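Every protein chain of the complex appears in place save one, which is left out.
As written, the chain order gives the labels A, B and C, with residue 1 at the start of each chain.
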Amino acid sequence: MTRKQPTEAEVKAALEVIFARDSQVYQDRGFMRRIGFGKRPALINIDLANAWTREGNPFTCDGMDVIIPGVQKLLAASRARGIPIVYTSTAYKVPDGANSDAGLWGKKIPTEVLLEGSPDTAIDDRIAPLPNEQVIIKKRASAFHGTYLSSFLKAHNVDTVIVTGVTMAGCVRHTVEDAIAEGFRPIVVRECVGDRVWGVTEWNLFDIDAKFGDVEKLDTVLDYLHRIENEPR
Amino acid sequence: MTRKQPTEAEVKAALEVIFARDSQVYQDRGFMRRIGFGKRPALINIDLANAWTREGNPFTCDGMDVIIPGVQKLLAASRARGIPIVYTSTAYKVPDGANSDAGLWGKKIPTEVLLEGSPDTAIDDRIAPLPNEQVIIKKRASAFHGTYLSSFLKAHNVDTVIVTGVTMAGCVRHTVEDAIAEGFRPIVVRECVGDRVWGVTEWNLFDIDAKFGDVEKLDTVLDYLHRIENEPR
Amino acid sequence: MTRKQPTEAEVKAALEVIFARDSQVYQDRGFMRRIGFGKRPALINIDLANAWTREGNPFTCDGMDVIIPGVQKLLAASRARGIPIVYTSTAYKVPDGANSDAGLWGKKIPTEVLLEGSPDTAIDDRIAPLPNEQVIIKKRASAFHGTYLSSFLKAHNVDTVIVTGVTMAGCVRHTVEDAIAEGFRPIVVRECVGDRVWGVTEWNLFDIDAKFGDVEKLDTVLDYLHRIENEPR
Partner (left out) sequence: MTRKQPTEAEVKAALEVIFARDSQVYQDRGFMRRIGFGKRPALINIDLANAWTREGNPFTCDGMDVIIPGVQKLLAASRARGIPIVYTSTAYKVPDGANSDAGLWGKKIPTEVLLEGSPDTAIDDRIAPLPNEQVIIKKRASAFHGTYLSSFLKAHNVDTVIVTGVTMAGCVRHTVEDAIAEGFRPIVVRECVGDRVWGVTEWNLFDIDAKFGDVEKLDTVLDYLHRIENEPR
């Protein structure tokens, strides 16, 4: 374990060993419970805009060959059931100066490349929103912070949020933490989330599954969506 | 006082009598204190979009012949000092149905005429925002609810919000209540706020001045803006 | 209408004339719609603590001979149905200084007399909470601001809030505005709300009924509570 250049597979193997030990502690103490699916889900796709899904941007993430097809299946199933669908993007009108809407985040990460209205911050057209689906432009990591997401979900009597997107260490994680805090059951779709550096997806999924929401396989979530009632709201 | 059709002047006179009595009670008990101006103001213009400022819309308000010139003066003074300037409009992408962002408000008021991106919900061009000024599209009455306004103001170290716009019984009042709750000193500019029915502007200004913020004359606010430091933030 | 000392009955009569005219404008324009009762209510009693319900405090309100018996009936009906019940009080640990939790509100109203843990800020024992009912100590006017009320209600799948208490121009109004913004149907119980100065209850109920929630008679609300299902949550 002193090699300077482990492969990504070796990193994941090392993490699995740690997670196995930590899971034992959590389970012995009554953590890692299942929150379960509720009756009225919504689908929330976090920051699957071109800056994150395409090559060549500081925000570019890995794994889109798996994430995008997974989200396409979730969109089809969600639209068939008529459940609320929300996309987010993170974008700024004024990256810096006296009227900047970037807040303090530009002091940590390169928010200056995320311009509102630019192609980079538009949703990837392989999973394009329909005209009546909400695209929420957020300014912070969480899809709930400084947005109308929570009251949108409550007004539609949603009790469960199915979460996809990027990044696990940033916007997806903060969104999930806020979701359970607000009173919504968070379900993170394993194949449909990602990030841009090694290990970070695995670690944040581990923390979430221990404390904040359930991490579920795509097939499990699709089965759930096929089973729920198609009802007027 | 049994006449069926008092004039607007008579309505105002009747309200003044009530306010005089009520003010005595409030003052005897320690209400109606002055919150005062802070050191770092921002200007917040509530819903001065065409649906409210022009004739012919269900949301049309009175008094634009006084409100608009007053806001023009505040904009000039604020821009000269480089303080943050925010406009709001209330507008919806999807007025009804499973993906509506109108929440429950359409069950009380005609939100269905406020379409995001339409000329009706664009800011009145007599007080047009500059390219680097924030126009926040809100979904609820308060400019703070479901928006990034509070964290925008905090990140710029604002301590005082100068509030103009419409309507006094709705969006201006709720914004002022939230402003003091959040920790900002609310200053409502007397000549620059209004509404669409008799008495409602006066009554809500009375309640605000008693409990939530200071109602100040335009000249007083302009004097304050001229006196503050023009400083980098 | 120029008399200096109208009676309270004359004040109310004058307001009724104004409201009749204003209501016509609102109705012609599509305001004053009915939001209606939902399926899962909660009862929210605002600031019915001794500082407001008993004589001799700056915060003392009128009308407790009607409000208290009304709330007793609502409590009985709500407990029989097993719906969530929340009381609020407004109270401070540190009224002023570097660690004060009064925020800026002490600059407008006498928050310094509302000490957390004192008899004044305890709920009136004529409507005492049961051990398993929530008493939320808030710091601001709205029961939602800076409290866990919204996520409490969402986690219990509440869709309707039945609101009682004081004051109409302050905490009740701000709570109702926030309730509809958050996605809950606000129902204000006409006989169970009040304030401490003339006219202010009537005016704020008028504004609320026009825009933010339905004002309903106590009997109507009791009928509704008797009709809903007594269900496990």
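Going forward, a contact is a pair of C-beta atoms (placed from the backbone, for glycine too) under 8 Å apart; a residue touches a chain by one contact, two chains touch by 3 or more.
For clarity, every value in this text was computed on a predicted model and none was experimentally measured.
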(request) Determine which one of A:Ile35, A:Val66 or A:Ile228 touches the chain that has been left out. (result) A:Ile35
(request) Identify the residue among C:Gly70, C:Pro84, C:Gly170 or C:Gly213 that touches the chain left out of the display. (result) C:Pro84
(request) In the full complex, which bits of subunit A touch the chain not displayed? Write them out. (result) 1-6, 10-11, 13-14, 17-18, 21-22, 25-26, 29-36, 58-59, 103-105, 107-110, 140-142, 145-146, 169-170, 173-174, 177-178, 180-181, 183-185, 196-200, 203-204, 207, 210-213
(request) For subunit C, enumerate the residues touching the unshown chain of the complex. (result) 82-85, 93-94, 97-104, 132-134, 138-140, 145-152, 154-156, 233
(message) Need a quick check: the contact residues on subunit B for the chain that isn't drawn.
(response) 150-155, 157, 159, 181-184
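Note that in this section only the chains that are shown with their structure count from here on.
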(message) Measuring between Cα centroids, which chain is at the maximum distance from subunit C?
(response) A
(message) I need the chain pair with the most C-beta contacts, please.
(response) B-C
(message) Counting only Cα atoms for the centres, state how far subunit B is from subunit C in Å.
(response) 24
(message) Need the CA-centroid distance for the pair subunit A / subunit B, whole Å please.
(response) 36
(request) Please set out, as single numbers or ranges, the residues of subunit A touching at least two other chains. (result) 150-152, 154-155
